[in-house]
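One chain of protein is taken out of this complex; the other chains stay put.
Moving on to subunit A:
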Amino acid sequence: MPAPIRLRELIRTIRTARTQAEEREMIQKECAAIRSSFREEDNTYRCRNVAKLLYMHMLGYPAHFGQLECLKLIASQKFTDKRIGYLGAMLLLDERQDVHLLMTNCIKNDLNHSTQYVQGLALCTLGCMGSSEMCRDLAGEVEKLLKTSNSYLRKKAALCAVHVIRKVPELMEMFLPATKNLLNEKNHGVLHTSVVLLTEMCERSPDMLAHFRKVRKLSSSQLVPQLVRILKNLIMSGYSPEHDVSGISDPFLQVRILRLLRILGRNDDDSSEAMNDILAQVATNTETSKNVGNAILYETVLTIMDIKSESGLRVLAINILGRFLLNNDKNIRYVALTSLLKTVQTDHNAVQRHRSTIVDCLKDLDVSIKRRAMELSFALVNGNNVRGMMKELLYFLDSCEPEFKADCASGIFLAAEKYAPSKRWHIDTIMRVLTTAGSYVRDDAVPNLIQLITNSVEMHAYTVQRLYKAILGDYSQQPLVQVASWCIGEYGDLLVSGQCEEEEPIQVTEDEVLDILESILISNMSASVTRGYALTAIMKLSTRFTCTVNRIKKVVSIYGSSIDVELQQRAVEYNALFKKYDHMRPALLERMPVMEKVTTNGPTEIVQTNGETEPAVLETKPPPSGLQPASQANDLLDLLGGSDITPVIPTAPTSKPASAGGELLDLLGDLNLTGSPVSAPAPQTGQPPFLLDGLSSQPLFNDIAAGIPSITAYNKNGLKIDFTFERSNTNPSVTVITIQASNSTELDMTDFVFQAAVPKTFQLQLLSPSSSVIPAFNSGTITQVIKVLNPQKQQLRMRIKLTYNHKGSAMQDLAEVNNFPPQSWQ
């Protein structure tokens, strides 16, 4: 059979192929030829065939039938064969194939070969793809080679040792004695790889790190001074043609040494002190005109930031970064922005000085730079510069690519929330974001916005007017439409009456408003959620508007047969409201009370609704604890008096904590029982659990922690209060306590009120009790649920105050509960 073609012929032929199919054909033909050649056990051309096979493998074609051939090549005595064999092994084999174990013996023999190049090959292959068994077997050989005087082998052995350590960390100690002399070499290759080895050891094991940092007075082999010396020689020595790159000698080694210094100096004062001088020297002496110099400076800056350097050095580092920012080269600017992002937390003021440059980078064409600049800008916003920065960021939001818009929008919201100089500015900013990037805004922004708007009471008219104008033209951006419909539903009367101090009032009739809402309902662009919002808004307007109630009734009844189940349910319920429960309608659809947000950005936001419940419906069944929360709070304050305990207003029974969506049905069904209308009604159904605070949805009660022991919190005068605990697996900082109050005397206790206070680091929410009467002779109990949010996992402590009427006289008692079991708060 003719001699197989050479590799270069193959490459040439494949390059002439014009289509993928042609290429595949050629490769298949060649593969067949190679396979038959392998079968013939042809020794002379095996190496050529394997080389071709490797090329085809690189192009993406399967080449596994060549693996055994690689082994045969490795076992051969010729250097050329071995070379290709090892290369093939590195490319085709890895730990997952069983074949690689067969190599172990060959590698062992080759590690002891007489020729250094063969030994080098073996080291290279072992270092690239040795499995943990192979490494364990051959670690001894590698260690021996680490100590030889041949620098060619030493450097490869060092990197092979790195691989061994990565695979089998227990063998690290074995290499420790060999490292003692590594840094005394002159050869830069060995120095470089030894530094890598030391770096790997220090990163893997803190013991090693401590060992290397130790200052040994008599021995001259302290690591940090050695490294400093080497670095100094590199900088100070004159031109050395061997390692010169654009005028700087061996920048690769310099960068490596700086990185090792960084690891050694982190959190360690002595080492950091020893390095200060050399770092300052490198920072000032390195030439910055070429990329090489900048690479070294970059590494230096990173090191300075990481170790415990003195402040002068840090200022120097930040100035270098500032200089980088002004550089024309994009690479350098990118690198500078990245580093500034890392340091902005610690050296905030220094970075502020470069704010204008950073903001300019927002306008850069390059995507990576823009992203970095955006992140950094958000980190730099503070109370003083918020207006200017926001202007720039809004402009950026207008013009940036879609992949940024979501992040930018959420960033703007966060920043606006923290630093808004005035409510009007805040609302304006949010509106601007909604109109420009409305479809990219995250879902949780909508409830946040709504809550913000309700809180700024004086801005309602202005807000609703602006929102109305915004959706007049275009109602395709869902979050904007959702917020707008909610607001129109709530404050429609302000809109129609045309009162607005901040801006020119516009004349809007009720019909126009209804037109808009109806078109949102009909439009194909509206999502199902948006339609829900719109329907609810229309319903709410039935109490706010005077002359269009019939129209509203008509609209609502149309949707009673809508295909969308959610809309249908709502429409049916609203219809029922019109027909059977018309007397309830005004109270149900009244304005939402002001909501207070306790925590921002927390995964569970405990919302405490002040007990401003609408008095009208309350009279049917006055809840014991809700009526005058303010005065009760004062009492609690007076009595408790402790400075570290914040009293908690028990929530009015407003939150019948039902889950969002569809609880209107519950409401209608239970209207006679609870008489707690307010936060339940329509507007909430459209919103995600935010208002009902994530704690009150069911999942909490489903995860019951395995048996936390219950405690008796109070037992006096016949009144016993037991606490039982539940922890939620979904939110481990929440503890749910159910109290049971029982009465062992012969007379009932009436008007029982339970109040509790916790230290400032906790948050508490009391839900409404089951009743206010504890029957005598332990024949019944009052149960009440308390939810405690304990983000810092501190020990739970509580002060409780009990008031009740017993035997004709009012009783009151204070107690402290300290015997909470550890599982309830850990």
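Just so it is clear, a contact is a pair of C-beta atoms (placed from the backbone, for glycine too) under 8 Å apart; a residue touches a chain by one contact, two chains touch by 3 or more; residues count from 1.
The definition used in the following text is that contacts and distances are computed from a predicted model.
Colleague: Mind telling me which option in "WD repeat domain 73", "Polyglutamylase complex subunit TTLL1 isoform X2", "D-2-hydroxyglutarate dehydrogenase, mitochondrial" or "AP complex subunit sigma" is what UniProt lists for the chain we can't see?
Modeller: "AP complex subunit sigma"
Colleague: Using the touch definition from the top, which of A:Arg46, A:Lys156 or A:Lys405 touches the missing chain?
Modeller: Considering all chains, including the one not shown, the answer is A:Lys156.
Colleague: Using the definition of touch stated at the top, determine which of A:Leu102, A:Val245 or A:Val753 touches the missing chain.
Modeller: A:Val245
Colleague: So which of A:Glu25, A:Glu40 or A:Asp94 would be touching the chain we can't see?
Modeller: Of the candidates A:Glu25, A:Glu40 or A:Asp94, A:Asp94 is in touch with the missing chain.
Colleague: Of the residues A:Leu365, A:Cys547, A:Ile563 or A:Ala810, I need the one that contacts the missing chain.
Modeller: A:Leu365
Colleague: Write down which of A:Arg46, A:His192 or A:His460 is the residue touching the left-out chain.
Modeller: A:His192
Colleague: Footprint of the hidden chain on subunit A, which residues?
Modeller: 7-8, 11-12, 51, 54-55, 58-60, 62, 79-80, 83-84, 87, 90-91, 94-96, 117, 120, 124, 127-128, 152, 155-156, 159-160, 162-163, 188-189, 192-193, 196, 242-243, 245, 250-252, 255-256, 259, 291-292, 294-295, 298-299, 330-335, 365-369, 371
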